[in-house]
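All protein chains but one are shown in place.
Entry: subunit A
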Amino acid sequence: MCAAPKQGNTLIEVGNQTVIQGQVWHDGAPVAGAYVRLLDSTDEFTAEVVTSPEGEFRFFAAPGEWKLRSLAQVGKGERVLAAEVGLNETTLVIE
């Protein structure tokens, strides 16, 4: 399914997956309902999710360079990260 699974930091089986997860923040609080997209090293869209009520997002990627970009009513945020096999946690701040 290309469905967007429920976002949230419930315990998941990471195994040999490369998981990128975290929260979107703005003005000292998590942002619910923000659109977060994962872009590959060429800036091409790979996936997009909507953050949970706690502002959480999660992607199942592959090791390498990725860019996270968030789009919400309050504005935009962006961050680059190098992911490795396992859990990669990050915070995306909308200034």
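Quick note on the criterion: contacts are C-beta pairs under 8 Å (C-beta built on N, C-alpha and C of every residue); 3 or more make two chains touch, one makes a residue touch a chain; residues count from 1.
The rule is short, and it goes like this: contacts and distances are computed from a predicted model.
Matching "Amino acid/amide ABC transporter membrane protein 2 (HAAT family)", "Dihydroorotate dehydrogenase", "Sulfurtransferase" or "Sulfite reductase (NADPH) hemoprotein beta-component" against the UniProt entry of the left-out chain gives the name "Sulfurtransferase". Not every partner is drawn; the one left out touches subunit A at residues 1-6, 17, 20, 33, 35, 37-38, 40, 42, 44-50, 58-62, 71-73.
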